[in-house]
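Yeah, one chain of the complex is gone here, protein chain that is, but the others are all in their spots.
As written, the chain order gives the labels A and B, with residue 1 at the start of each chain.
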Amino acid sequence: MKIGGIDKRWVYLLVAIGALIPIIKPLGLPVLSTPAVEALFEKIESLEPGDVIMLSFDYGPSSAPELDPMAESILRHCFQRDISVVVVALFPLGGDNQAKIALNKIVPEFPVVEGEDYVYLGYKDGGLAVLRRMAEDISIVFPQDNRGIPLEDIPLMQRVQNYSDTELSVSLATGIMGEWWAILVNAQFGQPVAVGATAVSAPKYYAYLKAGQMLSLLGGLKGAAEYETLIGEHYPELKERSQIATRGMDVQSIVHLIIIGFIILGNIVYLISRSERTRAGGRLASK
Amino acid sequence: MIRLLLAVSIILAGSPAEAQTDTNHFNTDSTDVLLADSTITATLVLQLSEDSTRILLDWTLGDSINVILERAGNDSVFATIGSFDPTINSFTDSGVSPGDWYMYRLLNGDSMKDLGAGASVEVPFPIEESRFFRTERTNALLLFLFYAATIVGYISIAKRGAQLFIRKIAGLDAVDEAVGRATEMGRKVLYIPGIMSVDNIQTVASMSILGYVAGKTASYGTNLEVPNKDPLVLATAREVVKEAYLKAGRPDYYNDDMVNYVSYDQFAFTAAIQGLMTREKPATNFLIGSFYAESLIMAEAGNASGAIQVAGTAELAQLPFFVVACDYTLIGEELYAASAYLSREPLILGSIKGQDLAKAVLVGLIILGVILSTSGQQWFADFFIQR
Partner (left out) sequence: MRRQIAVLLCFLTGFFVVVAFFIEQDPIPDINEKLDELLVIVFAFALVLGVVSFLQHHSKKIRRRDKGWTSSVISISSLVIMALLGIFESSIRGTGIIGDRTTFDWLFNWVFTPLQATMFSLLAFMIASAAFRAFRIKNIEAAVLMVAAIIVMLGRVSIGQVIFPQSLAISEWIMNNPNLAAQRGILIGAALGAASMAIRVILGIERPYM
């Protein structure tokens, strides 16, 4: 269990302590926003009250720490601007739960009415087939909402038949699902797509962002913190409520510094042992 | 042939409803005549979608009322297809079939009266049949045909006995050594075929390599375990391993428990694998297929247990973790070339050569595209846009 002469458990202990301290005592480090995140914020800012966006919960509990803050910030932003939201869940293991958790938390904060300002259509399995079908008619995939009410009886869904009746689709995704939105919903149906992804998946989405197949990319906890910062700057009344990811960035900052410290320490140990080996080899050669 | 309809609009103000005269296609005299509402003006506009499979309807009303939209087909019987409040004034009807005729009308949602002949509109000619060929995908077809031709061409060359060179791939050279190590140490070989289902091409490639590894473990009499996350992969892997043991002449060494099912949940599967590696300390781990966030946990657990590890994936985000934690890593296309490399079958080697030729041509096209785009000629790059 040793690496470079150090027991791995010391490494793990230091990381654990580094993660705990900012949780107990927040550091309040500033978060600067990047163009990739600002693009989504500006898009939603440009929408008119009554416009509709689609928000898809394509992640489960394992990605919730990174993607829940994004979901909450986006919902707050939309409801603050009277933008209607059609919520769906496409991830089999927990997408439905995450959608309900987010809605149950955010809806009470605003004077929104289910069926008029937002609607939750529930979970549907099928991946690409579902995305393809929703381009044609959402009611084929979701004939009723999560309450069991047929779509034709829901005022919001009477004006939304498919993607073309919405201004934007946002997928909060783990794994491959965000790519499906980019390569199918945007590339084939022309729908503006924004993706919120975990930090480990975010690098692969840069290609789609650069190619214009995604309007915006929120990468990991930092992406969520950037969005919270933008919300806080433009809507001070929401600032206190949108702080989860920002506080999480304190933890991430400390852990990153610890890892950088270990990398430098590891190299110092390596260089010292290499020079000792070289010196020992030189002494042997000279004998 | 695609035909686009022109928008048809009829504006009438309060004229009483008439039984729709037969405009060649409809006769509503006997079936469906409603009282007219002459107090409210209404305009109904119809347009066919670009792909000719949907009808787009828009209306304007002189008053703020609820409306009901009805549609009649060839049978001339109107049926409600939507009820709308005053804030809504458009509808896309995708429930239409090619070759049929349609007529629409608006009713006052409160009084159920027809809003006038002007709020009725008929599709002037049948809905266009779907196109046979998606012309926007011509670029994909041409590239596919070229690619298929290079592969089939080189397979033909290979069939004629040509010697085809394939470069050394360290990870695949290490397979025999890795299985041998497990045999000497008396410990098992652990083979993890990724976490995606059998419709993922990386999983298919993993099955090829599993067949080879299973053949080796059968020959050497080494224990093999193949835990699975996906039940379809379980079924496929069982067939592959059973077949390999049969071919090696050791069917008695095989038992179904070697290839077992763990859990469909990503992290439950990871926890099980981590526990397996920590408790049973396999001598050799193969992590070959499609992996996501669990890749580092598995690779690190294997590294901590002292196993020799051969990984292979085409998932870009996971490659760095495997490179860091495993002894050998098959990167991207090396995974797909593995079956050719291990079997040295001429037909499969031929396909690899064809792939290489296609890649060389693609590199040339990329360079050409960069030059043309930089000089302002965008048409070349536009040809390759996916639609």
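Heads up, the rule we're going with is that a residue touches a chain if its C-beta (ideal position, glycine included) is under 8 Å from a C-beta of that chain, and two chains touch if they have at least 3 such contacts.
All of these numbers come straight from a predicted model, not from anything done at the bench.
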| item | value |
| --- | --- |
| Option touching the unshown chain, where B:72, B:207, B:224 or B:310 are the choices | B:207 |
| Per the touch definition above, residue among B:73, B:332 or B:369 touching the missing chain | B:332 |
| Of B:170, B:232 or B:367, the one touching the omitted chain in the full complex | B:232 |
| Subunit A residues that touch the omitted chain in the full complex | 3-4, 6, 8, 11-12, 15-16, 19, 27, 29-32, 34, 60-65, 94, 97, 125-126, 128-129, 132-133, 199-200, 203-204, 206-207, 210, 220, 222, 225, 249-250, 252-260, 262-263, 265-267, 270-271 |
| Absent chain, residues of subunit B that touch it | 98, 129-134, 137, 140-141, 144, 147-148, 151, 155, 197-199, 201-202, 204-205, 207-208, 211, 228, 230-232, 234-236, 239-240, 243, 256-257, 259-265, 267-268, 270-271, 275, 279-280, 293-294, 296-297, 300, 314, 316, 319, 321, 324-325, 331-337, 339, 347-348, 351-352, 354-355, 358-359, 362 |
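In this section, only the chains that are shown with their structure count from here on.
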| item | value |
| --- | --- |
| Geometric centre distance via CA averages, subunit B-subunit A, whole Å | 23 |
| Sites on subunit B touched by subunit A in the complex | 82-85, 87-88, 90-92, 94-95, 264-267, 292-293, 304, 316-317, 386-387 |
| For the subunit A and subunit B complex, residues of the former touching the latter | 1, 8, 62, 93, 136-137, 152, 155, 158-159, 161-162, 164-165, 174-175, 183, 187-188, 198, 200-201, 203-204 |
